[in-house]
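All protein chains of the complex are present and in place, except for one that has been dropped.
Each chain carries a letter (A and B) given by its place in the written order, and its residues are counted from 1.
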């Protein structure tokens, strides 16, 4: 079986650590890895445009000595017109050695990975998962803070809809003695299932609505943007969008070695005068993102997956209720679910459904 | 003269065989060819988007150690706005070592080849020609069936408009003892000029409307999709589109070593449950397409054309009547025709006109 990265939880903690460790090595000595993927081809299948993520993947492969093909313009792409994800993924995997796939539909990368003759990396599937962002965050903490444990981490902004926040909390909960300060309005607070996860790992967390009050105790401040498309009405968006703005003044109470992260792009949640502050590491974070993708590409190309066949999900005569699930449009896909107590969890998009 | 591939009939049968032979060698030992085009650049000029064909060409060049430039987005491309095909082709041939060109206009690649300082490969010109698909088909038969002669080949679907079908029949007619079973409705049957060609080569063929009846005698079943854009009305398209569907059940009568080909993309003319059948080789066909393009690129770069000057067509004070001919919009082009009995054949788009 190929070593796909669809969900970060497909990998073990020791696999994460191996990827981070190699990324650190690459940053130290990029020259040593400049031919590591010579003769290999990465296909970037971007059904949804995301220029920065695509450029990050492309650069990663080029800096490993490999090459890149792909598309990022769904409207003019014949591949995305009419052809099934299955056929496109199958054919492209005959050209390329590894695929990075982005889609607005949840579960698209997982669906593709069922048919390809090469590893698939999920480069974002709608509001569902974006595992390479979390790997980027873990490498940034490793390099800029020096550790992944014993941290007080403030997460600020849209904690309800932010997939990168949920994924980062899940990842950091697996490391020792991390404490989370959840800075949001009531309307944008963290969903229960992520809180349950922290409880299961005995992680401390605290909910607070004031960034100013929280900032002094933080080792890390993870800012996120409020995304218009996540709100059901413009009015709701307008009510929330300017609440959390980090500026130079708010930093006066922060620790001198606190680090500010942001997955970018930002809108106005961090003012420009913060950029020159030494604590601002979000531009470095983007560079770490390139290095961690180099490490990940090597990892997926050099490993195979021995466990996957053991994790066979159920096929059920049920339809997932998520309108954005890939199974809604790609009707040939088997309806895979996992059972958890009295819930069915869609294997593609993680939508939960009471039995 | 540069060695262009505009029409497969520009090449001799022994040249086809050389290209196929080299492609077989490359498939056996791709590593050996991984630097064959080092320092060379392929330009993919796609005036009409065709992501899969473009990716196939790109991968082919990259796997030969070369590089790729180009465009595939005519709307945002300044090249396609206002500038003549002549100027674009001439300038790009100053950058690149070889050009693959795709256009919705018939004769576009031929027109370009008149002005370039490098070889031009026709990657599809409207409904006219698509020679690299036919080379793909020939390599697929060579590799998956084991021979190009003594075959009973069923061709099913839109035989009237399918340029890949016409081209494949012409190519296979040149090999010994091939027999064609033409499976289509009356409305979508093969045009007379292709039948004349088979007659000229003493090829047997038979017209039949039932796929189910035909399937048991076939060595090869070549399925095609019914393309909406080829029909003059939506009603006609709706009447024809679902007539030929190959499913698992129809395969029960087929020979165990029959091979199923399809130029892809498919819509619904082959059901998903056929994909896992060993006789289905259409995904392998796509991979062969990449290898035959590697071989072709090397062939065009390494040969020059000594015959072309001898084939000078007539310039006539006539306008081709095909509204999709490149001469309709690129008015500087000389009006080249060939004479055949009482017909004038446009050298660009092969449109026939009574004298």
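Just so it is clear, contacts are C-beta pairs under 8 Å (C-beta built on N, C-alpha and C of every residue); 3 or more make two chains touch, one makes a residue touch a chain.
All values reported here derive from a predicted model rather than from experimental measurement.
**Student:** Return the single residue from B:5, B:92, B:108 or B:254 that touches the missing chain.
**Tutor:** Residue touching the chain left out of view: B:92.
**Student:** Pick from A:245, A:286 or A:345: which residue touches the chain that isn't shown?
**Tutor:** Reading the full complex, the residue touching the unseen chain is A:286.
**Student:** For chain A, enumerate the residues touching the unshown chain of the complex.
**Tutor:** Spelled out for chain A, the touching residues are 31, 34, 49-52, 55-56, 58-59, 62-63, 72-75, 264-267, 272, 283-284, 286-287, 290.
**Student:** Tell me, which residues in chain B touch the chain that this view leaves out?
**Tutor:** Residues of chain B in contact with the hidden chain: 39, 41, 43, 67, 69-71, 73, 76-80, 82-83, 86-88, 90-92, 94-96, 332.
In this section, only the chains that are shown with their structure count from here on.
**Student:** As a quick test, compute the distance in whole Å between the mean CA positions of chain A and chain B.
**Tutor:** About 42 Å, centre to centre.
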